[in-house]
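All protein chains but one are shown in place.
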Amino acid sequence: MKLLTCPMNGTRPLSEFVFGGEYRQAPDQLTCTDAEWAAYVHNRSGAPGDKKEWWYHSPSGTWFIAERNTLTDKVTRTYLFGQGNTTQEQGK
Amino acid sequence: MPLRLLKYALSKEHPAPRFFKAHESLKKSYDVVIIGGGGHGLAAAYYLAKDHGITNVCVLEKGYIGGGNTGRNTTIVRSNYLTPEGVNFYDASVKIYEGLSEELDLNLFYSTRGHFTLAHTESAMRTMRWRAEVNKHVGVESRVVGPDEIAKACPQLDLSCSGQAPILGALYHAPGSVARHDGVAWGYARGADRLGAEIHQNTEVLSIDVKNGKVCGVNTNKGYIETKQVLSAVAGFTPRITEMVDLQTPIVIHPLQACVTEPMKPWLDTILVSGSLHVYVSQSSRGELVMGSSLDPYEVHSTRSTLDFVEGLTAHMLDMFPFLSNVKVVRQWAGMADMTPDFAPIMGKTPIEGFYLDAGWGTWGFKATPISGKTMAQTIANDSAPDLIHSFRLSRFEDYELTGEKGAASVGH
Amino acid sequence: MQQFDVRKIIQTSPVAHAQPKALAKWEVINGMEIAVEFASAEIERARKQVLGVADVSCLVRYGVKGPNAMQWLVERGVAIPTSPNAWTMSEQKTLVLRLGGSEFLIEDQLGGFVCNKLASETTRVAGVYQVPRADAAFVVSGSETLNLFSELCSLDLREKSLADNQLIMTQIAGISATVIHQTLHGESIYRIWCDGTYGAYMWEILMEIAVELGGGAVGLSHYQS
Partner (left out) sequence: MIFRTLKQSGEWINRAKKISFTFEGEVFQAYEGDTISSALLAAGQKILGRSFKYHRPRSVLSLANHDVNVLVTDGVDTNIRADVVEVKDGMVLTAVNTSGGVKKDKNSYIDSISPLLPVGFYYKAFHTPRRFFPFWEKVIRKAAGLGVVNFNYPRILKRKTHSHCDVLVVGAGPAGLAAAYTAAEAGLEVILVDENRQLGGSLGYNRAGESSVVAQLDGLLAKVASLSNIKIISAAYAAGYYPDHLVPIVSDAGINKVRAKSVIVASGAFEQPPVFRYNDLPGVMLGSAAQRLIYRYAVKPFNNGVVVTANDYGYRVALDLLQAGVKVAALVDMRTQGSIVNEAELSKRGVKVYTGYCVYEALATSDKSGVRGAVICPYDEKQSQALTDNKFTLDCDGIAMSAGWAPAGALLYQAGTGMQYDYNVEQFVPSRLPNGMFAAGKVNGVFELEQRLRDGIRAANDAVRHLGLDAPQNNAEKHVGAIPSHPYPMVPHPKAKNFVDFDEDIQIKDFENAAKEGFDNIELMKRFTTVGMGPSQGKHSNMNAIRILARIRGLPVEKIGSTTSRPFFHPTPIGHLGGRGFHPHRLTSLHDWHQENGAVFTDVGAWKRAAYYLTADQSKTDAIQAEALAVRKTAGIIDSSSFGKIEIHGPDAALFLERFFTGVYTDQKVGGCRYVMLLDEAGVVIDDGIASRLADDLFYISVGTSNAAAVYREMQRSQQMWQLNLGLVNVTGAFGAINIAGPFAREILATLTSLDLSPEIFPVNSVRESQVAGVETRIIRVAFVADNGYELHAPMGQLPHIWRALVEAGKPHGLRPFGTDAQRLLRLEMGHAMPGVDTDGLTNPFEIGADWAIKMYKPYFIGQRSLQILAKRPLRKQLVPFVLAENYKGELPLDCNLVVNGRDILGRVTSISYSKFFNRYIGFAYVPPDKKAAGSVFEIRADSGALVVATVVPSPFIKSLKEA
């Protein structure tokens, strides 16, 4: 089984984690059109590439962000939400 | 022995011609370009020619024909879906399948063995009844059966599942069948080739030329093709193609794994599925048990195998068939399933004129091969999707009109 | 209305469902009926050499989390592990587990008194949230311990692979659990905590494998004196 590194608990087999989907920034729901919202809810950036994803370490209850390439399945880094030092993943 | 095999014994030269021609190069332009030489793409080419007389068609295949999910699935054909539109669609597919060996003059080993979806919980029983009722209503032979009837059809099955998940009943679907997956691709390839379509293997699409919202050509590793109509029928590669035309879809790729045992004398005559145990299994005409499970839980564009898949699957196989302890798994593999949020395909026209989508097949694409080929051919020929696939249109997501297949949470296949 | 004295309520161990009543000697410790002896001292000692498993669920625990939890504990004189996911044992009496960064599980060994004191001092303070505990807890030791873990857990739990006083939140036998390695009275032991509602299951699987490996159930008295 693949290994994944929880920023709090270290490297663990994938069976200890729950996949939480791609981290996505919602459009401003006050200003966006219905079509934009529907696209946000349903559509995904399905093409392979580097993605930011939510992962959850079940035994400790830790959510974190993993940067993973969906083609190679290689994880480049993991960090707690808000601690990635990039602007894209700051919450609303 | 059938007499038609005699010629092989009597001829000095092997008397069978090529299934499909090897073309030196691509033409400058085609009426229709089909991306993806799997069952769906080849069937579309076949029906474009056969039903609509459109033969200036090429099928572009990055690898070899039938090498994607067509050749990786567990070959189950059934129509016991949950929604009337799903049942009608797959029933039409089953009906074509039944006569397909004759039509294509290739033995697809279409073998109607009956399909049991086992229920281990009351809520699963509810879903079984739901499906049975919709099926019956639409005229498809499905019904809820009790443990006795399951035992009769498959006396080897441990109805208590080794005490882990006793079987309460099942959805029995008489038309449930298996077929030779490779043969379906090859048969359609031969059929399309004979009617004039061209099949190009090792031909990869690099980009799609769209001008003013209209398709006008396709760039390949073997050169540029002019065309006004492009069908994408690439299953697990769909997001890479839709990205070329800047089309957003809900499709996400999850690997779907399967494995096969070494051959043993046939004993399992039916097709069994257990949603709770995440198992589906049938025995092939070679004597191998062909087994699959649920989707991998996260997105990967890869056909890698995992150990936990085969561990989980075999543990559940043992719950069902305790005597298989020393039967050996020979090989495991995976396909890339193009999943949609409502477990139904995406078919038909798109906002880009001349770009047609046949995608979102997830884990159920093989069983739809003939009907998807036929309806997509119809869509391309008329530039309008037939009613049979109206529910599967891409715009349903924007309209919040998802199909109801999602209601049945248990795994299907 | 009937009158009840809460101090007289006898709880049963969350593991007890999986322990045949007749096969053990029971005692009430900290208000919980617990198996203190499964076989003669000699047999239990022998089991422990190979693989002994004891139910120590009856130890008193106190849980607290929140951004100010550490400070709150420090103010009350509780020795805190300095890094996340670590543990410390003060005066052989009180085990303090730091679960992640800001959550703590404090467990008094027999004779300890910290938990009750903390409980009595609990008030609603900003950033300090009490975490009610109902753990099933186990002590495992003996020469086959690592063989047991090799079947129940995919992590490398060998002493040399662990940092000093490392605390591990992982899956044991398919459920979430906390594990530490400790040298107790000169003996190498492992402790496991899991949600009490999984306690009977955990005992069953520990026993199944322990017996296969030549060990078995051991009374609490072997680890707590």
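For reference, chains read A, B and C in written order, and residue numbers begin at 1 within each chain.
The rule is short, and it goes like this: contacts are C-beta pairs under 8 Å (C-beta built on N, C-alpha and C of every residue); 3 or more make two chains touch, one makes a residue touch a chain.
All values reported here derive from a predicted model rather than from experimental measurement.
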Of the residues B:Gly146, B:Pro297, B:Pro322 or B:Pro351, I need the one that contacts the missing chain. B:Pro322
Spell out, residue by residue, where the missing chain touches chain C. 1-6, 9, 11-12, 14, 16-17, 32, 65-66, 124, 126-127, 129-134, 147, 150-151, 153-156, 158, 161, 173-175, 195-201, 205
Touch rule applied to chain A and the missing chain gives residues 1-3, 18, 20, 26, 29, 32, 34, 37-38, 40-42, 54, 56, 61, 63, 73, 80-82, 91-92
Given the full complex, what residues of chain B touch the hidden partner chain? 1-2, 4-6, 8-9, 14, 16-20, 22, 63-67, 71, 84, 98-99, 101-102, 105-111, 121-123, 126-127, 129-130, 133-134, 136-137, 144, 156, 162, 164, 180, 182-183, 186, 201, 261-267, 284-287, 304-307, 310-311, 314-318, 322-333, 341-342, 399-400, 402, 404, 406-407, 409
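Definition applied: only the chains that are shown with their structure count from here on.
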Centre distance in Å when chain A and chain B are each reduced to the mean of their C-alpha atoms: 30
Whole-Å separation of chain centres (CA-atom averages), chain A against chain C: 34
Once you find the CA centre of chain B and the CA centre of chain C, what distance in Å lies between them? 52
Pull out every residue in chain B that's touching 2 or more other chains. none
What are the residue numbers in chain A that touch two or more other chains? 1, 15
Chain B contact footprint on chain A (complex, rising order): 1-2, 14-15, 18-19, 22, 35, 38-39, 42-48, 51, 53, 70-73
Considering the complex alone, what residue numbers of chain C touch chain A? 84-85, 99-101, 154-155, 168-171, 176-178
Quick check on the complex: what are the chain A residues that touch chain C? 1, 8-9, 12-13, 15-16, 57-60, 62
